[in-house]
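As you look at this complex, bear in mind that one protein chain is not there, while each of the others sits in place.
What follows is subunit A.
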Amino acid sequence: MYLLRIHSILQLIIDVRKRGDKELKKMKWAGLALAAAMVLTVLSGCGSSKETLNIYSWADNFDADVLAAFEKEYDVKINYDVFANNEDLLAKIKAGGSGYDLIQPSDYMVATMIKQDLLAPLNKDNIPNFANIADTYKNPSFDPDNKYSVVYTSGVTGIAYNTKYVKDEIDSWEDLWNPEYKGKVILLDDNREVIGMALKKAGKSNSSTDEGEITAAVEDLKNLLPSVLAFDTDNIKQKMIQEEGWIATVWSGDASVIVKDNPDVAYVVPKEGGTIWSDNYAIPKGAKHQELAEKFINFMLDPENSATNYESIGYSDPNTKAHEFHSEEYNNDKMINLSEDELSRTEWLQDVGDKLQVYDRFWTELKSGRE
């Protein structure tokens, strides 16, 4: 079809060259109009009559077969776009008119979006499977009554270390400061995570807004800097698998992936406790297919669907009813299924308001190695 159109435009151009000057202008405009018409048809060609669920989430965050099953069961089409970080998501939703029906912000971003009035309250009548979620993940501090969000997956920042090089027993954040690991420590490339870690080490809240506490934590981190090989979030897994780093601050889900590829690596939630995070389902205000989005959340929380999905993506499944459908390997993975004891030591990051600027300046200081 399109080839034919392109051919006819070429023909037209040849015609224009053959004709006299008088006709030339007219033909040029006709050519332009035709080209414009072609672009328009190509652009609008992807439209279809089926209802579409527009999802905006992290890359590879769902199992493709489960998405296809939802499309089939409800006779709809899923349009799945991806973002790289919460800030991209916020910018897009804030700008308005994004057309997304379902988004997946992390915990602190849910809080920010609620404050900015960007989320629609969920109609729980459409999500009866909400009851399947473990109590630990219900009513989180960033959305106390789950009015706007439902947990999707969760993890805890702990320490991953390679037992080939790290012979001591690791149970505290303090161990990162051990001079024996100089040049082999990797930290997450995230101001709240790293400064929050140093705050936890000192026995404070990871979301402290006390400038004295934050300053002390940063001074402590400056002593760690000479040991730091790199700051990394996206490729920290490769760096640990390839044994470039010996010891690192790592999310539990990533630790599970690392251990599968390099069984010498171990993972621990330090005794001082760590930061817990979650990714959640939420619906932006003004979404055109809110009910369908709620049906989708419910579908994903069905025990069998949920088992297939989390088994495939390898993250923690908050669905208590899904346990029996999971493989033994999945159920025995201690990094995917953290113990009650480990979870009891964790703390959510809170929005720190204008103190974010303090965190950011200190972070810049740490990352540039300056005073």
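We take it that contacts are C-beta pairs under 8 Å (C-beta built on N, C-alpha and C of every residue); 3 or more make two chains touch, one makes a residue touch a chain; residues count from 1.
Keep this in mind: contacts and distances are computed from a predicted model.
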One chain isn't displayed here; going by UniProt, is it "Galactose/methyl galactoside import ATP-binding protein MglA", "Sulfite reductase", "Spermidine/putrescine ABC transporter permease" or "Membrane bound protein complex subunit mbxK"? "Spermidine/putrescine ABC transporter permease"
With the full complex in mind, choose from A:Gln116, A:Asn139 or A:Thr163 the residue touching the hidden chain. A:Gln116
Contact with the hidden chain, among A:Glu244, A:Asp264 or A:Glu347, goes to A:Glu244
Logged for subunit A, residues touching the omitted partner chain are 85, 87-88, 90, 112, 115-116, 183, 189-191, 228-232, 235, 242-244, 353-354, 356-357, 360-361, 363-365, 367-371
